[in-house]
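Below: the structure, in structure tokens.
Missing here: one protein chain of the complex. Every other protein chain is in place.
Labels A, B and C are assigned to the chains in the order they are written; within every chain, residues are numbered from 1.
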Amino acid sequence: MIERYSRPEMAGVWSEDHRLRKLLEVEFVYLKVLAEEKQIPSSELEVLERCIHKLSVREVQKLEAQSRHEVLGILEALSQKIQSQAPTLSRYLHYGLTSNDLLDTTLSLQLLQAADILLEGWKEVSAAVVGLAKQHQFTWMVGRTHGIHAEPITFGAKLAGWHAEILRNIERLKSVREVIRYGKFSGAVGTFTQVGPHLEARVCEQLGLLPEPVATQVIPRDRHAEYFNALVLSAGAIERFATEIRHLQKTEVLEVEEPFGEKQKGSSAMPHKRNPVLCENLCGLARMLRSFQAGTMENMVLWHERDISHSSVERVFFPDATILLDFMLHRFLMVLKGLKVHKDRMGKNLNALRGLVFSQKVLLALVDKGLARFKAYELVQKHAMRAWQKDQDFMPQILKDPVVRKVLGVQGVKACFDLKQMQPPIREILKRGGIL
Amino acid sequence: MIERYSRPEMAGVWSEDHRLRKLLEVEFVYLKVLAEEKQIPSSELEVLERCIHKLSVREVQKLEAQSRHEVLGILEALSQKIQSQAPTLSRYLHYGLTSNDLLDTTLSLQLLQAADILLEGWKEVSAAVVGLAKQHQFTWMVGRTHGIHAEPITFGAKLAGWHAEILRNIERLKSVREVIRYGKFSGAVGTFTQVGPHLEARVCEQLGLLPEPVATQVIPRDRHAEYFNALVLSAGAIERFATEIRHLQKTEVLEVEEPFGEKQKGSSAMPHKRNPVLCENLCGLARMLRSFQAGTMENMVLWHERDISHSSVERVFFPDATILLDFMLHRFLMVLKGLKVHKDRMGKNLNALRGLVFSQKVLLALVDKGLARFKAYELVQKHAMRAWQKDQDFMPQILKDPVVRKVLGVQGVKACFDLKQMQPPIREILKRGGIL
Amino acid sequence: MIERYSRPEMAGVWSEDHRLRKLLEVEFVYLKVLAEEKQIPSSELEVLERCIHKLSVREVQKLEAQSRHEVLGILEALSQKIQSQAPTLSRYLHYGLTSNDLLDTTLSLQLLQAADILLEGWKEVSAAVVGLAKQHQFTWMVGRTHGIHAEPITFGAKLAGWHAEILRNIERLKSVREVIRYGKFSGAVGTFTQVGPHLEARVCEQLGLLPEPVATQVIPRDRHAEYFNALVLSAGAIERFATEIRHLQKTEVLEVEEPFGEKQKGSSAMPHKRNPVLCENLCGLARMLRSFQAGTMENMVLWHERDISHSSVERVFFPDATILLDFMLHRFLMVLKGLKVHKDRMGKNLNALRGLVFSQKVLLALVDKGLARFKAYELVQKHAMRAWQKDQDFMPQILKDPVVRKVLGVQGVKACFDLKQMQPPIREILKRGGIL
Partner (left out) sequence: MIERYSRPEMAGVWSEDHRLRKLLEVEFVYLKVLAEEKQIPSSELEVLERCIHKLSVREVQKLEAQSRHEVLGILEALSQKIQSQAPTLSRYLHYGLTSNDLLDTTLSLQLLQAADILLEGWKEVSAAVVGLAKQHQFTWMVGRTHGIHAEPITFGAKLAGWHAEILRNIERLKSVREVIRYGKFSGAVGTFTQVGPHLEARVCEQLGLLPEPVATQVIPRDRHAEYFNALVLSAGAIERFATEIRHLQKTEVLEVEEPFGEKQKGSSAMPHKRNPVLCENLCGLARMLRSFQAGTMENMVLWHERDISHSSVERVFFPDATILLDFMLHRFLMVLKGLKVHKDRMGKNLNALRGLVFSQKVLLALVDKGLARFKAYELVQKHAMRAWQKDQDFMPQILKDPVVRKVLGVQGVKACFDLKQMQPPIREILKRGGIL
């Protein structure tokens, strides 16, 4: 677990102690159901539950060191604890299970918890984006393609695009939450040697899970891979947004700025610097998550009924990836909440090309009035090039053209440069993006 | 496109000609709707449709070379063709659109087609696996964990696990089919400068698509990334199955063999060799698809309202990935259809450890009768180790133990080695895996 | 092979025909050495050489289709050709070899050729960068960190950094050229069953190769992985340079522009646009190469003395990667040769922060004169922040400060803003970067 980038909520999901609690909970629920089904005696369940609560990570680790086997370490520690008080039950510990029944079911429970925390994070981000987008519904700025000024958009419309992607990521996490919501109690190679499928179903139900339809010794790893892919898509979204902010904060652009602490210093050498380091960091973190994807995909291909090559990868990548994404969501939330939006600068930049960003409007107005598209294109391009080269305003330039004047009239030309006329579709975009 | 691994069905989706047809179809439907909406005249639509059919890839490529811009090449070629016959319409070509409206909408249509072909492939594979699994419902073989003999399973149960994963992959493809089913006609930076959102909705509907809620100049690339992830999961499944076959075909194991042509030669030097080269190839192809994933994820992060860095990656990876997966499905289908299953060898291998694979059954039977788990474990392990070291049968060895004899009786011990008793959960597994 | 991004020089290395020629050449040299060593008769070598020249790809492919084995296809085709004229030799074809002796040795030869072409490409790029850097040795512009203006640099110094990286990549390619310069003639599992190690050494020598010290059936794939890594590093360098150009071409920055064809069109809708599409494309291509890396690394782990899972991956990735990198080098060369450098804009941007980029110079001048670093820092930061917020020139602002005035004097302050004084280390940087 990467301490520097950990929030306690998510780190808690992956703590040694929490994991042990979950493993013991799974074992307990399993035995409880066995008792309910009269397969084992029920008299000592209460004692077991009490002992489970007292078992500590340290006790387990001591025995694990000996057996070099995690689950056996737990069972031996537990067995020692209940031996005197619950001698009958002690012999039914883990009855009919293989270690991995505990481990995989517990992993599912942890991944569910992680998904819930991530969903919370996305929802907070969603709310922040909605707020910002409403506020800047008609804050006009230049839209850029290839880094070059294209046509006007509003900052709200840009954020609506972000929000639509956020909603998709929320759906994705909900969807993979269902994909991973499976437990397994089918024993050694998944053949229910000792306890039947119906019993697995009951245990899973009590744990809020579904029974894995067909397992080997493990829950098939395509589930985990699919879950992971959703994390990568979420991280990619944040990276896209963070990259945008980095671009918009560049000295020459400076349309937005990420928050900057009072006492924070941008550089040990240059006192004037306010660097978008939070957003740069978000890009780096996304890079990491994306890297983890490769190993997680390879994990799908286990030999026969299982090998354990995937285990170390999961032990590192699942905590790290969920912790990083959780951190990213909350760091991004912080960026959003403190984001400075320089409307004046947006306006200034929008006008930097002196009206050229309206060239398509003129082009299509000409087409509307009967010019062939390619003629209109050549005509507009000629004037656009001239305005560009002479660094002059485009509107007077195009107004000089006799054809344009004749076809569109002065009012017609002016209408092409009027942002107000472009507002209705912007409202529609915000609606579509879940903002309004 | 990788010719060696191409089936014509899928290669056709990505052919230059098919792509041009689709691009032109999209342009045509767009203009048709514009005409229906009275935004442009409708009189010349028929002529347009005829001209579109006659336009060839060669004509387009000539003009594209000049403008170094794909869509402009197409439009100019088309314009030249209709100029005389449909002069009015010629000026409305591409009216209000940006190139990418055509390109991205067309890409969606191609990805839908690809998904449909892949779904067909998976369904054929599914049917083949079902057939094989039914046939081998009770073909007992050894289950292996860590490559080491574990407990008995049946070949049918193994295949049921494959089939459950296949069904998940079919669901995944269906699901991403919906994710990618979006078109875009919102113009330059997605702001509907010229034609309104309602019109986009109508065009999309006629093309069998939904309108992208909020686009930049492009359909957001998280959709494409999510689609791609499903391809990688599908490929991973086939790799898992192919790896299993490779293992089962190893000389010492030889429980199955992939088909081997009459005239095929396994080696230029060793005439006796029958190598699982088809399955090895499938593993290599999966490796390729997995590699492509990284670049596709990076594609999500475009600058501002779009840059074109993703374009080359998609131009190569989408055809290559869908073509490879399609090829994999059909090669795997061929493997399944010609798979030789050596039941005798499965039986022989199952018995190779002389009954040790039933050790857990004995262990749990002892627990059932009142022994503490860890005592039973030690006892069984002692005899297991002895049988193992002396290469003797486990059953007589365990029967010699006075405690075991007393607790279980001879019949009780024998029952632990009886495969018939293990059949009911196997049936359940096949049901759960969609086989029965 | 990706036609769109292929130059004929590199595509030729990977053509079916060239590959066949190389395979036959390897077979021929091998037999020649056998004959020189008197292991086989030498009388018919001349006939063989003639027949080899006449063998066509089509003839081979016909027989390959039958045997489903590439090398056997070649040998049978050749055998048929020489049977009547060189009956003795015909039986020694491939004597003591395994298919892979031909295939791997040929792959090495192809990878050597590819490396040579790439080295030529880098050298041309190097020359272009040197020329540009010399020209702009003292073309001052702003250095940017985190996208924010930092301190002045020269465009030449920036290019010197590129060039130093180019020189490292040339060294890398030379180095992996040696890594891959290995042939193999040790037969089936690399044990020289038929022909001894000394003979392998002689054949390799005649082919310009070294004998693989210890092979399995294949030349170990860590060599190929190492070679590939060098390609990825080269591509990464070009991506870094291309990304820089994309940034410098952004509308607000516009310090450089990649070449733009006379008839080229930047957009189907916006006639004024000149997009850095070449550089964006270079970034996409680098993304692809980087993706290929994962599969190539996985290829290292073959089972036992070989499996063939790596083959398909190599069949696609090696041609594609070398072809793409070759294309990238020449596309980048084109960008460099046509690069427009807007010196005026560089000067204007350098001054955009009104002198704040010299703040560190002032800070350190104060330290030089005896101020504590943190006091000087606070002082400079105070004035910097004020100038920044009021959008005023930094120099007059700092000159107003009584402490600064007293400590540095007016001349001392002015010296901090003098670019001339910064020239000597720039010259040194250009020397270190191999420019001067």
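Simple rule for what comes next: contacts are C-beta pairs under 8 Å (C-beta built on N, C-alpha and C of every residue); 3 or more make two chains touch, one makes a residue touch a chain.
Computed from a predicted model, the values in this text were never measured in an experiment.
Residue C:Ala225 is the one among C:Ala225, C:Met334, C:Met385 or C:Leu399 that touches the chain missing from this view. Contact with the undisplayed chain is limited, among C:Glu27, C:Glu59, C:Glu151 or C:Glu258, to C:Glu151. Note that of B:Gly147, B:Gly208 or B:Pro396, the residue touching the chain absent from this view is B:Gly147.
For chain B, the residues in touch with the chain missing from this view are 142, 144-151, 246-247, 249-253, 266-267, 269-277, 280, 294, 298, 349, 352-353, 356-357, 359-360, 363, 377, 380-381, 384-385, 387-388. Although one chain is hidden here, its contacts on chain A can still be listed: residues 2, 4-5, 66-69, 71-72, 75, 94, 97-99, 187-188, 246, 261, 263-265, 267-270, 275, 277, 280-281, 283-285, 287-288, 290-296, 298-299, 303, 307-313, 315-317, 320. Mapped onto chain C, the footprint of the missing chain covers residues 75-76, 79, 87, 90-96, 143-147, 150-153, 157, 160-161, 163-165, 168-169, 172, 175, 186, 188-194, 196-197, 213-217, 220, 222-223, 225-226, 229, 232-233, 236-237, 239-240, 243-244, 247, 286, 290, 293-294, 297-298, 300-308, 360-361, 364, 367, 370-376, 422, 424-426, 428-429, 432-433.
We take it that only the chains that are shown with their structure count from here on.
Overlaying chain A on chain C by C-alpha atoms takes a rotation of 180 degrees, rounded in steps of 5. Separating the centre of chain A from that of chain B, both taken as means of CA atoms, is a distance of 24 Å. Averaged Cα coordinates give chain B a centre that lies 33 Å from the centre of chain C.
Residue numbers of chain A whose C-beta contacts span two or more other chains: 144-147, 150-151, 247, 294, 298, 360.
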